[in-house]
Each structure stands twice: as structure tokens, then as C-alpha cells.
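Excluded from the complex is one protein chain; the other protein chains are retained at their positions.
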Amino acid sequence: MADRLSLLAWLLALLQTLLFIALAPLFSGWVKRMKCYLQNRQPPGWWQPYRDLRRLLSKDLVISHTASPIFRITPYIVCGTAILAASVIPFIVINVPIGSMADAIVLVGVFALGRFFVALAGMDVGTSFGGMGSSREMTVAALAEPAMLLVLFTLAMVAGSTNLATIVTHTLGEPLVLRPSLLFSLAALILVSIAETGRVPVDNPATHLELTMIHEAMILEYSGRHLGLIEYSSQIKLMIYAVLIANLFFPWGIAQSTTPLELTTALAAVLAKLGLLGMLLALVESVVAKMRIFRVPTFLAVAFTIALVGMLSAIILEAGA
Amino acid sequence: MSSYAQLPVLEQAILTLSALVLLSSFALLAQSRVIATIKTFAIQGMLLTAGTLLVAADSGERQLYISALLTLLLKVIFIPWLLIRQSRKLGILRDLDTVIRPGFLLLGASAMVIFCYSVAQPIERFAAGITRDAIALSLAVVMLSMLMLITRRKAITQVVAFMTLENGLFFAAVTTTQGMPMVVELGVAFDVLVAAIIFGIFFFHIRDSIETLDVNQLSRLSEADE
Partner (left out) sequence: MSDQGITELLVAIAVGGSLGAALLAMLADHYIKYARWLVFVPLGISGVSSTMAGVGVLFGLPTFTITLPLGLPWLHWHLNFDLLSSFFLAVIGIVTVAVSIFGPGYVRDYERGHYSQALLGIATGLFVAGMQLVVLADDTFAFMIAWELMSVSSYLLVAYEHHESANRRAAFIYLLMAQIGAVLILLAFGVMSGFGSDLSFTALRTNELTPLWQTIAFTLALLGFGMKAGIVPLHIWLPEAHPVAPSHISALMSGVMLKIAVYGFIRFTFDLLGSPQWSWGVAVLIIGSITALFGVLYALMQHDLKRLLAYHSVENIGIIYIGLGLAMIFFGSGFPKLGLLGLVGALYHTLNHALFKSLLFLGAGAILQRSHEHSLEHMGGLIRHMPWTAVFFLIGCLSISALPPLNGFVSEWLIFQTALQATVLEGGVLRAIIPLTAAVLALSGALAAACFVKVYSVVFLGVGRAKRVRHVHEARPSMVLAQALLAGLCLLFGVLPTLTVAALGRVTQALTGEGLASATRYGWLWLTPVSPKVASYSAPLVALGIIIALSVWVVIYFWVRSSRSGSSIVIRDPWDCGFGSLTSRMQYTPSAFTMPIRQIFQPAFLVHEDNVREMDPQLPTRPAQLRYNMHVEDITWNAVYRPVENAIHKASRLVGRIQTGHLRHYLAYSFITLLVLLWLIA
């Protein structure tokens, strides 16, 4: 483990994290652009998400008189946990020392920490909207956890570890294999990601009707730099799930050593994969209708079943002896 | 685990298709719309056709190509068309069939799959090739279709469940023994076809008799004192 603490490795990890969080608004902007193209609208500029964030950071804060200190510290905790999670993902280079500090289960836990505080902040103000958002968000999160865990289990069973870097290395090391377990885990992970990041059909991130909101209702009271931080952390979270889907299941192109050539090819590869995923997400959001809240458990049950069949395939079909 | 990676791609594809067939069985269990049930059945038929073609390519048995063609004609095209036509005439095409407690049902189905796996393990030691792992899955498909027979109320979905049963048996035959003798194959296929046609005729009779196709109401036909 001594090599994990070398200064160069940590510097590389820091740079990778900074690049990750710098690109996150760009990814959300890309998804919005694709939706605009599909809906025959004129898309905003490429740098619009950054301009939005800068505008929010400079605005006044309006805080309700019923809010407590929890309301004020939540945006910082949420953004901090999102950045921490982003630093653990194998984005361009596989082996970063931060990666061995937290495995996939810790990643899920870190997201849960952020979500706990946002749900508290939703209830903090003492209005119905916040309570509704918190209640729905915690329900959806609770139902998505088993499916997420089964996906992680299947991956761990195939690769022999919950460490993200090890899983990626394992997939790279194998020849081109068509595993039913990974196919089902991919499908389940896509469904769970939609639920966790709050996209259509679970939740509409662009809605302005309070009764249809889940995530937006929790952050309804936020303004100014608090809102900017929370929006930014949602963008980081979306990018994290996208990079997970791209690099865990289709890791080809990722850098296994730190030569400049490998790094540039890795960056190009991951950007291409993200672009493709963004297009798919925009397509799904434009074609599929948002479900009402009590159909979401069925959606998550489907995700759970697919993950379960994937795990059973791993045991029954792929175990060998 | 790496022993899986060493299998030829064709065999991996066969195993993947087996898993997809199992997934379609789960989907049939949880599906409540009549029209979606019939369409899922057609998809399952297509997966079976693809699987049969792959097994044919892998093992070189010529008759499997004919089996695949037969499956395609019957289970993907003709029987779904027949069922949809009957449903449209009876006016039940857009109906919903109640699925009791889908959550428990899915859990019970998973338990069934695990049970079939444990039952099939001794058999697997005697079969050869990769297809022995698919025995557990085919047994599970048969069990799941029986579960579907028990938990449905409308006659039309019960017929689909019965067809799925036959699908499971066919699948077991294809993967373990590279198909049944042609005579048996043709016989079973025509039996299924005749069954579908006769069911269609019976639907009209039942509906005339008790004015509904809800299977629970068939108990009204009993002559015992109420």
C-alpha cells in the first residue's frame, strides 16, 4: 500500500477530480442540447451552464425565518460529498490512490449522506412542498438501494472485488465476453441511475409544477449560492452515474499507466462514451412520459428483478463448477 | 469465473439468450395488460427461434433449422395473430388482468428459480457441454409458467401461460439434447396449434354460458347447492 501514498499519484488524482468536476456542467449542458435538437428548439450556448452557476453564486440569499443552521450547511455537505464521490471514480486513469480508500459500497454510502442532509433541509423550512419532496425522495432512494446493491454484488461476483479499479481492470483483462449477468446488471444500473439522478421517467428536472416534483421540491426554498452549489452537485452526480455506466461496463480506452499518450486517448474515449450516453438520455427523456409517483415502486421492482436475474445468471450460468 | 470467458462466443450467446428467455418469463408473470402479454409471448418465441438457430449453428444438426422455422411460424407469427384476433372479437384486447400482489409474486418466482437450480444440479453432472447450465433455466421457465397459470384470472392469459409451458419444454429439449426427434417435434407443434384453435372456440362458448371470461366465475357451472 506504500505506493498508494506517492506524491505523484495523489497529484494525478487531484487533477483528475478537478477535470471531472469541471466537465460536469458541460455534460448536463450536452444532454439539454440533445433534447433541444430532438424537440426542434434552439439550444443555449455551450457555456450556458457555467454562466448559470456563476450567476447563482453571485446572487443574494433569501432564507426563510423558519430555517435552522441545517438549512445553511446542507449545500456545502451535499457538494462536498459529490466531489468526494467524483474523486473515487476511475475516470481517466484506473489506479488512483483515492480509489483504494473507498469502494463501491462506500460510494453508495457517501451519496446517502448527501441525500440525508438534503431531505432534512427539505423538511426544515416547515412547508408542505419540502416535506413532500423529502418523503418521496427517501422512498424512491430506499427502493432503489436493493437493486443498486444487487448490481454491485453481481459485478463483485464476476470481478472478485468491490473495488472499482479492480472491476475495471478485470473487464479489460478478459477477451470480448458476452455475459448475461453483466448485460442485466447494465440494464438494472441504467434504471437505478435514472431513479437516483431524478430524470424522466421518475422525476422531471425541468418541471415547475410543485406536485410533480421530487428532487426540486426539496430544494424549492434555496436561492443564490446555495442553489448554485446544489445544482452543481446534481450535475456532478449525473456525470458520476454516467461515467460509472461507461467505464464499468465498457472500459476500453481507459489509461492503465500514466503516459501522456494513454491519458489523452483515455480522455477522448471517455468523452466519446459520455457523448453517446448523453444522446441516449436525451432520447429517453423526450420519448418516455414521466410516471406518477406510485408507479415508481413498480419501475424499481422491475430494476430489482432484472438485477436479480443478472445475479442468478452469474451464479447459475457462469460459475462453472 | 474465467472458465466462462474461455467458452466460444457462440456458446456465450446461447447462454445469454437463455437468460433473456428467463427474463421474458418474469415479464409475463408481472404483466397485467392482455395485449402486452401476447406481445411478450411473441418476443419469447423470437428469443427461442434465435436460440435454436444458434444451437443449430453450434452443433451442426440440420433439423434444428427446421425447428427454428417452425417455431418462428407458429409461436411468433401465427399463434399471437390468432390470439389477438380472438381477443379483438371478444372485445377483451384492451383489458387488464389482475395480478395478485406483484411484489410477492416476483419474490416467489425468484425463489422458484433458485429451487429449480438446486434441483437441476445433480442432472447437470451427467449432461455435456455448456447447455447443461441451461437445464436449470428451462426448468425454471416451466415452473414460472405454471405459477402464471395459478395466479391469473382471465382465460386468455391462462392460455398464454399454457403456451409458455410448452415453450419451456421445447427450450429444454433444444438445449440439452439438441432437439427432439422430428416426429415428436411436429406432433407437439400441431398439438399446440390445435389447442390454440380449440381454446378460441371454447372462449365463445364459455362467454355465452356465463357471460364472462373470468376463470373464477367458472365455479358457477358447478351443480352443487350454493
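Order of writing sets the chain letters: A and B. Residues in each chain are counted from 1.
Just so it is clear, contacts are C-beta pairs under 8 Å (C-beta built on N, C-alpha and C of every residue); 3 or more make two chains touch, one makes a residue touch a chain.
Computed from a predicted structure; not experimentally measured.
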{"item": "Given A:203, A:221 or A:285, the one touching the chain that is not displayed", "value": "A:221"}
{"item": "Of B:6, B:98, B:121 or B:177, the residue in touch with the unshown chain", "value": "B:121"}
{"item": "Of A:36, A:178 or A:293, the residue in touch with the unshown chain", "value": "A:293"}
{"item": "Candidates A:84, A:240 or A:255 - the one touching the absent chain", "value": "A:84"}
{"item": "Residues in chain A touching the chain absent from view", "value": "1, 57-70, 76-77, 79-81, 83-84, 87, 98, 100-103, 105-106, 109-110, 112-113, 115-116, 119-120, 122-132, 134-136, 138-139, 141-146, 148-150, 153, 156-157, 160-163, 166, 210, 220-221, 224-225, 229, 293-294, 297, 304, 308, 311-312, 315-316, 319"}
{"item": "Interface with the undisplayed chain - residues on chain B", "value": "101, 104, 110, 114-115, 117-118, 121"}
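We take it that only the chains that are shown with their structure count from here on.
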{"item": "CA centroid of chain A to CA centroid of chain B, Å", "value": "37"}
{"item": "Chain A contact footprint on chain B (complex, rising order)", "value": "1-5, 9, 12-13, 15-16, 18-20, 22-23, 26, 30, 102-103, 106, 110, 113-114, 117, 133-134, 136-137"}
{"item": "Residues on chain A engaged by chain B in the complex (per definition of touch)", "value": "157-158, 160, 174-181, 183-184, 298, 301-302, 304-306, 308-310, 312-313, 315-320"}
